[in-house]
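All protein chains of the complex are present and in place, except for one that has been dropped.
Chain naming follows the written order as A and B, and within any one chain the residues start at number 1.
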Amino acid sequence: MEYLGLSLALFGAALAAALSGIGSAIGIGVAGGSAAGVMTEDPNKFGSCLILQALPGTQGIYGLLIAFFVLNKLGLLGGAGAVALNWNQGLQIFAACLPIALVGWYSAIWQGRTSAASIQMISKKPEAMGKAIILPAMVETYAVLALLTSILMLMGIQVG
Amino acid sequence: MSYVYTVARLRGMENHILDSAFFTRLMDSASIDDALKMLGETSYSQYLNQDSNFDKAIDSEMLATFHELAQFVPDQELLTLFRIPYDFHNVKVLLKGLFKVRAGDLNGRRYDLLSKLASIDTNELTEAVETEEYGFLPYGLTDVIPQCVALWDQTKNAQAVELLLDHQMFKAMLALAEKLNVALVTKWVKLKIDAENLKAAIRLARLKYDSNHALPFFHEGGFLRPDDFAKLMNEPQETWSRILSHTDISKVLNALTEQQDLKVAFSDVSAAIDRYLLEVLESAKYSIEDPANVLLYILAKEAEARNVRVSLVCVSSGLDREFARRAVIA
Partner (left out) sequence: MGVARLKKSELYYHKSVHAQIAAALQESQACQIISTESESEAKLRESGSETLALLSKSEEKLSDIRYLMRSLTPHFVDPVPSLDRMLGERPEVSMEDLSKLSDQTDLKVICEKTRAVEQRTAQTRLELSQARADLALLENLGFFQYQLSVITEGTKTLKAVIGTVKAESVNKLKAALGDFSKFSSDVDLTVAEIDEKANPQEIYAALIYSRKLEREILDVCVKNGFSSVEIPSHFQATVAEEKKIAVAKIAELEAAEAAALADMKALAQENMPTVQKLSDYWTSMNRRWQEIAKSENTETTVFTKFWIPETECEKLKSRIDSISSDVELVFADPEPGEEPPTLLRNGNLARPFNILTELYSPPTYRGIDPTPLLAPFFFIFFGMCLGDAGYAIVLAGTIWYVFRKYKRIPAGIKDFIKLFAYCSVSTLIYGIISGSFFGNFIDSFVPILVPFKNSLMLVDPMTNPMQVLGISLLLGVVHLMFGLLIAAYDKIRHGEFVDALGANISWFLFIVGLCFYGVGLGGMLPSHFVQIGQAMAILGAVIIFIYAGKGKAGIFNKIISGFLALYGSTSYLGDILSYSRLLALGFGSAVIGMVINLLGGLAADIPYIGWLIGIVVIIGGHIFSILINILGSFVHPLRLQYVEFFGKFYNGGGESFAPLTLSQEFVTVKS
């Protein structure tokens, strides 16, 4: 049982990176399908489409960021070796990973759908690019808040 | 392939659909040559050749549109839905020819009237009808064609045969739509059947049919039953919209209440029905992946093809432009 804490913490880090990565992949995939459709008819829109497609990608990065944060905290990066962790602390770290894992996952999917709709919008109204970019960014707010929650929780947890 | 791609690509393609400004200019062209030159700047150009047979060019463009859509629409049934009417048109042409040949008119076969837009290859259909091997035909044609032949042998009533085919056509369309399982598409097909019945009802009312005689003319499968339409025959047309007030379609009937002349009312109601059918689908515009967007695009393309035809006919025969303009905008 001595490694239970470490395992729980790693499980949390894995979920943070994996779930938000899955979400971003789905979101970017949906937006990419839309972008490809618009570009088939109008290849000149590549620039605007690419920006809109990239928007749901940040959740995956946020998840990765938290995962690294955890690894760093556990001392698994670099040669120093893992810190000792009891199961209680492991569970705390696991809990701290959940906000970005869950919110990152869902918000990326919905942001992708909004991006897809925005891409369809600029196909009709290229001059509305500014508005088209803001709509998906509204969704991302909640991923940012979840990231913040995860970071603050991790910072508060004492290990070692 | 997902509908997200499909719908986005359709949005791009919608930008190329000719707008009313184009048709105004097209109708203002001095001669058919000028008009064709103008059309040469559009996607129709590749089908326009020297002999200026624009009917063929318009059909080719429609066919090319179906082929293009077929490449990226995940459910081919959506396209078939629009091609089934052409299939039944072809069956009618072939059967008419067959009956004529049997009656001794050896030149009765009119293969030139067959439409290429049908989903069944015309050669295959011709062969099937000529060799009386209907086994492989879709849309219930396997059973309905022998019925038609038998009916003709008994009654020699061309109208009855057409009606039989029309019933089967709407049945086939509804079956196809239900197979797709997209709420909006099914609703649209059902409303289309209602709309067809409503148009028939007005026509029959003009001819003073009573309920019993009118009943066979109405198709099954809509939101309203054929009975409901047949009952209308016994009522004055001003009251129809009140009788149907519990249904969605009643609002297109305003023209009937206001317009005494049934002929004018008919064209008003027809226009209102077409608008309503389009409105129903338009809610799909707000979705990034509703398959009904495919229907919307095909309807827009069909409207465009019709407008090109009207404009060119108007220019080539020197018809009254005001009349054509009204036809195009409707």
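Heads up, the rule we're going with is that a residue touches a chain if its C-beta (ideal position, glycine included) is under 8 Å from a C-beta of that chain, and two chains touch if they have at least 3 such contacts.
Since the structure is predicted, the reported quantities are computational estimates derived from the model, not experimental observations.
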| item | value |
| --- | --- |
| Chain not shown: contacting residue from B:107, B:131, B:154 or B:317 | B:131 |
| Residue touching the undisplayed chain, where the options are A:61, A:83 or A:102 | A:61 |
| Residue of B:123, B:181, B:267 or B:283 in touch with the missing chain, whole complex considered | B:123 |
| In subunit B, positions touching the absent partner | 41, 123, 126-127, 130-131, 133 |
| For subunit A, the residues touching the chain missing from this view | 51, 54-55, 57-58, 61-62, 64-65, 68-69, 77-78, 129-131, 133-134, 137-138, 140-141, 144-145, 147-148, 151-152, 155 |
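To be clear about the criterion, only the chains that are shown with their structure count from here on.
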| item | value |
| --- | --- |
| Intercentroid distance (Cα basis), subunit B paired with subunit A, Å | 49 |
| Of all residues in subunit A, those that touch subunit B in their complex | 30, 33-42, 113, 116-117, 119-120, 123-124 |
| Contact set on subunit B toward subunit A in their complex | 1-2, 4-16, 72, 288-289 |
